[in-house]
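With one protein chain held back, the other chains of the complex are shown just where they sit.
Up next, subunit A:
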Amino acid sequence: MAERLIELRDISKSYGQVYALGGVNLSVDRGEVVGLIGDNGAGKSTLIKILSGVVKPTSGEILVRGKAVTGWSAARSREAGIETVFQDRALAVQQTIVRNIFMGRELTGFLGWIKVNKEIEEASRLMREIGFTSKVFTPQSIVGQLSGGERQGVAIARAIYKQAELIVLDEPTTALSLTETAKVFHFVRQVRASGRSILFIGHNIHHVFDIADRFVVLDRGKVALTTDRSQVKTAEELINFMEEVAHPGGLAGLHDAGDAEQRAR
């Protein structure tokens, strides 16, 4: 069995009386792509924010390579090799591509002065690596001038710098065109081929099914199903399961871009 990279044990999160997560277990092994599926308000975003250290869990344990960690924070999460591409991409739109890629870990030398040329070089290399290049923008372009797909490229470039061991992609294909989605998929396969892991969160079950090795279905703050390719042959099976177990009311609610998740944030 592959090495266990990260494990969340019995994670709960409540906002006052409202439970966002009630005892969730989730683990990611080295070199696997885990698909996290769930309806709006299922707690996906909360779980991701706990994993990336932005939100503190009410209770539960986080283990990195088998060791329990204390004082989990965004900085600690990045140090542990977890990089997150957030749903809103977490970009500073008035800054350059370079500044966004090196946000929070500027390449500095003597007394904290930034190595400007090195940052530009590294940024161009990263953008080339993931195929998000264009004649229209340079590493010093302002992110606000870029299209949605290009911004996603910047967010992904930031995540793959420093060879992160686990890359968390929160709804990476939402609002992207077909070619841009294809680029993201290509990127996911590239990362898996290089022996690193991905946690892929998505609304679109077809997208998740195409890309993931293992599936975790989250429903109302609890893990409703954990399964993998050997058990589920088609995306329809997965959808049927979710329809049956998690959403007795039918599929309608699944594609409804409701605002429950918005409210949870």
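Just so it is clear, a contact is a pair of C-beta atoms (placed from the backbone, for glycine too) under 8 Å apart; a residue touches a chain by one contact, two chains touch by 3 or more; residues count from 1.
FYI, contacts and distances are computed from a predicted model.
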| item | value |
| --- | --- |
| Name under which UniProt lists the unshown chain, selected from "Nitrite reductase [NAD(P)H] small subunit (EC)", "Autoinducer 2 import system permease protein LsrC", "Class F sortase" or "Monosaccharide ABC transporter membrane protein (CUT2 family)" | "Monosaccharide ABC transporter membrane protein (CUT2 family)" |
| Residue touching the undisplayed chain, where the options are A:Gly16, A:Gly71 or A:Gly104 | A:Gly104 |
| Touch with the omitted chain, as defined above, among A:Lys13, A:Lys44, A:Arg78 or A:Lys183 | A:Arg78 |
| Contacts of subunit A with the absent chain, listed as residue ranges | 52-54, 73-75, 77-78, 84, 86, 90-95, 99, 102-106, 108, 112-114, 116, 142-145, 158 |
